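Here's the structure we're looking at; comments come further down.
Of the protein chains in this complex, all but one are displayed in their positions.
Note that the chains take the letters A and B in the order they are written out, and that residue 1 is the start of every chain.
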Amino acid sequence: MSEFVETVLRPHFNFWVYVILMMIGLWALIAKNNLIKKLIGLSIFQTAIILFYVSMGVKENANIPILDHHGHEEHVVAHAEDGHAGAHDKKAHVEKSDHATGSHGESHPDATSPDPDTMANPLPHVLMLTAIVVGVATLGVALSIVQMIFREYGSLEEDEILEQVKAGNSDG
Amino acid sequence: MLSKVFATIAVVITGGILLYGVSDFPGFGDPHSPANAGVPGQASISQYFITESYGDTKVPNIVTSVLADYRGYDTMFETVVIFAAGMAIFAILRVVGDDSERKPRRKQESSFTNGDHSRIIIGTTCRLLVPVIQLFALYVIAHGHHSPGGGFQGGVILAASFIIIALAENLNSALKRLSETNYLKIACIGILIYAGFGVMCQVLESDFLDYGVLQPILMTDGPEMARSHSMLGVEIGVAFTVTAIMFAIYANLSSRGLLRDGL
Partner (left out) sequence: MKSWNKSKPAILMADQLPAILVLAPLFGAMIIGLAGTKDHKICFPITLASLLVTLVVAVAAAHQVFEHGPIDYFVGGWKEPIGIGIHLHIDSLNVLLLCAIAVVAVLVSFFSIRRIGDKNTEKTPHFYTLYLLLCVGLFGITIAGDAFNLFVLIEVSSLTSYGLIAMGSSKRGAFAAFNYVLMGTVGASFYLLGVGYLYLKTGTLNMVNIRDILSTQPEIAASRAVSIAFLFILVGIWIKMAFFPLYGWLPNAYSYCPSSSACLLAPLMTKVSVYVMIRVMVSVFGLEWVFASPGWSNLVVWLAVIAIVAGSVLAMAQREIKKMLCYLIVAEVGYMVGGAWLADEGLWGLTGALYHILADAAMTLCLFLAAGIFAKRFGAKKITELEGLFKEAPWTAVGFVVGALAMIGVPPTCGFFSKFYLIRGGIDAGHWEYVVALLLSSLINAVLFFRIFEIAYFGNKPAEGHAHAHDDEPAETALPSSEIPTWTGVFPLLVTAAIIILLGIFNGEIVAMIRVVLEDLPNLASRL
């Protein structure tokens, strides 16, 4: 059991959580009878994907992808270099010494560019900003349709609605 | 019951497949995974963003520069998604044209503190809060270049300030400040600002959303600063649309499309 935890679960902990969350959402989406609960399931489902994407961009001991901006245009270093200890201490040191020798970086443009390992991957964040917005938009439209259903059927329970649909079918 | 059986089967199959794939993933937090560092022979695009984006755009917040510049086309359509949602909700829910129902059922209070005494506390708090929220929203929009923030976040906060008015008082007082005609217009103007920046670049004989060529118009030193300023411009456009549509969604959902009284 502990071996399983160490070798399988621990290195991919976030990914396991995302799958479980997603399955909770999917189950609610299919099995729940109440339309609002279905929508809650849908939201959990979408949020799980967001967790998945963001987990992809995580780097051990890395900081947020915002460069430290000290007012001077050329003087840009990563947040993580300011004494952030961790696995990439060595690289940070190298960077610092580079920075010290390369005075203001105009002649050494590389000296100012941060070490990618000290910053989280920005791309998944960008993508998920889009996905969050899309999720909100979908939820809004779905809720408005639910309100329309309630106006028409006077119920939010799927089985009651289906009964009414069936009754309407046999009438026509 | 049947749906529960079906749901369980679907969940087990999907979850099984996904977990089967998970074991193939690079470790969590690995800075050298393909997504973070790239595959042999090709660095990941995120490496490029981290190392080069400041030189390209002079924006310290890499997320903002990727969002509004490198992937600006995505972000424009993201705004269009929001706009489309607002339009769809209007089309689905809004009850229009019934004049007999236009009259409010309840007697309206014209300001926060009139009427019911128990509302004095809520109204006063709200009146104190709203300007602070709005100021903070503007800060978040404008400061997206340097700290987490930007048009979407700021726009949502700005919309929250209107929603809080609707919650504390009623929907009508919020609609008095941001009426339906106005918010629909603001939403359109937001997208027009965004797309306008893009088309302006085309007029200056470059590609869509290639902000660098706007340098002579924006009078900046160097195309990088033109990119930076244009990003602020499109973020403001995004904020317009998001503010308007978020409030529209609240207004329509809370009043069942009647746009009166609210919750």
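Here is the rule we use: contacts are C-beta pairs under 8 Å (C-beta built on N, C-alpha and C of every residue); 3 or more make two chains touch, one makes a residue touch a chain.
Everything quoted here is computed from the prediction, not taken from an experiment.
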- Note on the structure: Neighbours of the unshown chain, displayed set only, are A, B
- Pick from B:71, B:145, B:229 or B:256: which residue touches the chain that isn't shown? B:71
- Query: If the hidden chain were put back, which of A:38, A:59 or A:125 would touch it?
  - Reply: A:38
- Message: For subunit B, which positions touch the chain that isn't shown here?
- Response: 17-18, 20-21, 23-26, 33-46, 48-49, 69-74, 77-78, 80-81, 83-85, 87-92, 94, 96-97, 181, 184-185, 187-189, 191-192, 195, 198-199, 202-203, 205-212
- Note on the structure: Note that subunit A touches the chain not displayed via residues 26, 29, 35, 38, 42, 45-46, 49, 52-53, 56, 123-124, 127, 130-131, 134, 137-138, 141-142, 144-146, 148-149, 152-153, 161, 165, 168, 172
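The definition used in the following text is that only the chains that are shown with their structure count from here on.
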- Task: Starting from the mean Cα coordinates of subunit A and subunit B, work out the distance between those two points in Å.
- Result: 16
- Query: In the complex of these two chains, what residues of subunit B are touching subunit A?
  - Reply: 3-4, 6-8, 10-11, 14-15, 18-19, 22-23, 25, 27-31, 33, 35-37, 44-47, 49-52, 54-55, 58, 60-63, 66-67, 71, 74-75, 78, 81-82, 84-86, 88-89, 92-93, 146-148, 152, 249, 252-253, 256-257
- Task: Name, in rising order, each residue of subunit A that touches subunit B in their complex.
- Result: 8, 11-16, 19-20, 22-23, 26-27, 29-31, 33, 55-60, 62, 64-69, 73, 76, 88, 109, 112-114, 116-117, 119, 121-126, 129-130, 133-134, 136-138, 140-141, 143-145, 147-148, 151
